[in-house]
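Missing here is one protein chain; the remaining ones are kept as they sit in the complex.
By written order: A and B. Residues from 1 in each chain.
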Amino acid sequence: MGIGFSLLLIMALLLAVFFGAGVLGWHLLFGVVIPYAAATIFLFGIIYRVVKWGRAPIPFRIPTTCGQQKSLPWIKPSRIDNPSSAAGVIGRLALEVLLFRSLFRNTKAELRDGPRLAYHWEKWLWLGGLLFHWSFLTIFLRHLRFFTEPVPSFVSFIEGVDGFLRVGVQALYITDILILVAVTYLFWRRVVIPQVRYISLPADYFPLFLILSLAFSGVLMRYFFRVDVSAVKELTMGLVTFHPRIPEGIGVIFYIHLFFVSVLFVYFPYSKMMHLAGIFLSPTRNLANNSRACRHINPWNYPVKVHTYEEYEEEFRGKMREAGIPLEKECG
Amino acid sequence: MAFVPKPDELARIGHKPPRTGWMDTPVDFRRGTWCYAAKPKNLQALELPNPREWSPERADWKLPANWQEIILEGLRERLQRFRSLQIFMDICVRCGACADKCHYFIGSGDPKNMPVLRAELLRSVYRKNFTTAGKILGKMVGARDLSEDVLKEWFYYFFQCSECRRCSVFCPYGIDTAEITMIARELLNLVGCNIDWVAAPVANCFRTGNHLGLQPHAIKDMIEFAVEDIEKITGVKVEPTFNRKGAEILFVTPSGDLFADPGTYTLMGYLMLFHELGLDYTWSTYASDGGNFGLFTSHEMMKRLNAKIYAEARRLGVKWILGGECGHMWRVINQYMDTLNGPADFLEEPVSPITGTRFEHARTTKMVHITEFTADLIEQNKLNLAPERNEHCRVTFHDSCNPSRSMGLLEEPRYILKKVCRHFYEMPENTIREQTFCCGSGGGLNADENMEMRLRGGLPRANAVRYVHEKHGVNTLACICAIDRAALPPLMDYWVPGVEVSGVHELVGNALVMKGEKKRTSDLRGRPLPDPHTAFGGAIEE
Partner (left out) sequence: MYNARSILSGLGVFLVLITFPFWYNVGKSAAAPEPKLDTPAIQQLSRKQCVGSTPYMRANHMQLLEEWRTLAVREGKRVYEAADGKKYEISLEKTCLKCHGNKAQFCDQCHNSLSVKPDCWNCHVAPEGR
């Protein structure tokens, strides 16, 4: 169900832009209005979501400790996996965000006859995820050549490294290949692994298809259906300098590509894509395991009904006296 | 006890999900896989809402008329109170990395035991009621109404999670199912849906200070039994004190250690160690349990049960607190106690009176784990140990979930074990330390009527034990948790007969050479010590 529905949705989006920009020629709508609206929703949506998270406190210090604690001086603590300091937390988050540290631990459990459980090496999800995210980032940064004038050297550098391979005389971006492969893999495993298929929602397939369409339209435009990139840059520079203009002669494939980006931007803040920001705010990863050394305050800590010692002694005084256990009040 | 199939039958586990989608597969309350409902008297004793006689098996759960309103209001409140909850509701991408990390999923094959689906049970209701996308798009984004069937699912599966946090180790965003389960259980408690195996201990603990409901004289009696046994075995008479003001240290341990084998042997170990050190410490009959089933009920209940520890430390005027071998107790102490019931500014930074070591890492909470304390003693050569007295024990160590994943107490117990035993073998690395598997009975699920699910959940742990049992002849499963000491023996008998369960301080007690002791002929369990001349490794008794 999820796959079909998501595919239909993508097809509908594709038809809409093809008809709108290609046939009807609504270039202003698809080239200026929708991208501006999408960027606005993206920015304010993310701010809204993060601020909303921020308004809830972290009542307790609940890091998941994945290594030796800092205790006795002669026992070597695991500074990253069980951080006791801010530096350790930064290291832990950096490893998590940049290298997907936790996902790297992944194994696959298998039950054999006996019963005998085996845990297999399983790093494909980690690898697929890592390649996808890094490719996406690289491609995102490469696109800055359309949004900056002059193009900063770091963008040219990334392009140069990413594009050192050639097809004919043309640079072939490795990340273009990788992102298509990685997203296809992420989709494939969602379908093929029975448990993952079982948990998958339309909301899981849709972003995969969206990103796949986005990447695919980009690849088509770059390697097959060429557009006048000079005109494209005129349009994109118009957007970022707030002097929007629609140059003539840009192929519809460009508007398709731009529309998919816009949809992704709109979809972002209202979906699971917010893991981009959420990972930084995850209390099991961004807190130091030092709650025995530094007091953590819960802002809504409230007094509760407890059973006091006095009440306890009141109930058991006779038995305590008989057993020779010291009392606060000898008689009563 | 519910009927339990034979191991080879139980081990036939299909991990393929059913044909029907998870939203369309209602829960089946099959005997042996769930715990009885909380009895009204236990909820009443705690002044918890909606106490009543009911059973999960029956169609009518006798819920209050406005139960949906109560739960949704409760959820709204908790979303405002816990950033963790909001984040964990919002950012899961359903990558499935957690799926086969849960011992209940491995052992049962039930897809709703995959941590991701367990969380989706709550998330689906959250989306429907608290997110725009969920309100508009419904099922497409995994949103659904809170129906009675959903509530039943919650009850079944949130009392089928032992809050072990193993999934959160593997989650790329650190989504912690324990946190979700804790909050889901809070919500269930709002409409009086708890299990009695949690509610009864909590009610006991609130009144008597310990989960078993041991009254002060009984506590003293039980410890005195242990004193007699120690005298029989070692010839040394240890002299514990109770509720003694002015002692330097308050010792708090789970009450399970007082009550039944093999926990009682660990108790003997503590008593012998403290006596040998001449430690100025006291037991308390009021703060007579460090364990805290409040953790399995609600954050508020955790605070209500935990309060007695600091209160008693203050009343007795001790300098600091020493804590015994217990799993979830140490999650509460390490991650919650100071925040809930601190500041403990009336106590002093813990310093070992024997070695002078300052336990700086416990400087505000002022509570030290006994394996931290003992490891320091051994490292400073303060104990005279005869590890050959554990010659008959081929030992492996089961990391309890909470000390490993909510604290990081990994090396301390291992260091001690390697000093008091001569044969120590680790289980495979995917099953120990931060990747350790639950005993299958944590989180308050140690009920007899839940035996099938406990054995299923314990399968991954038992399987790793079997590996070292077969490879190295391991016959002793050491642990630092009272629930383990209650839950692992039946688990071992079922899956790996021939492996005994032992506390770390039981093995310390065996090896500890006490001043003035007689020649020992048996270990703390009364098993004859191996003949020094024929024993493996040719150990010589002193």
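Miscellaneous remarks
Following the convention adopted for this analysis, contacts are C-beta pairs under 8 Å (C-beta built on N, C-alpha and C of every residue); 3 or more make two chains touch, one makes a residue touch a chain.
Note that the structure is predicted; figures quoted are calculated from it, not measured.
In the entire assembly, the chain absent from the figure touches the shown chains A. Only one of A:231, A:304 or A:327 touches the chain withheld from this view, namely A:231. Across the entire complex, the residue among A:7, A:37, A:151 or A:306 in touch with the chain not shown is A:151. Residues 43, 46-47, 50-51, 53-58, 144-152, 155-156, 159-160, 166, 168-170, 226-231, 233-234, 237-238, 240-241, 243, 247, 249, 251, 277, 280-281, 299 of chain A touch the missing chain (whole complex, contact as defined above).
By our rule, only the chains that are shown with their structure count from here on.
If you average the Cα atoms of chain A and of chain B, the two centres end up 33 Å apart.
Put simply, chain A touches chain B in their complex at residues 1, 5, 49, 52-62, 64-72, 74-78, 81-82, 84, 96, 100, 102-103, 105-109, 111, 114-117, 119, 125, 129, 193-204, 270-272, 274-275, 278-279, 281-285, 289-298, 300-301, 304-309, 312-313, 315-316, 319-320, 322-326, 328.
Those residues of chain B that touch chain A in the complex are listed here as 7, 11, 13, 15-17, 21-22, 47, 79-87, 90-97, 99-101, 106, 111, 114, 116-117, 120, 131-133, 140-142, 165, 168-176, 179, 206-209, 215-217, 220-221, 242-245, 285-286, 299-300, 303-304, 307-308, 311-312, 315, 333-336, 338-340, 342-343, 357, 359-365, 367, 372, 375-376, 379, 404-412, 415, 428, 430-431, 433-435, 459-460, 463-464.
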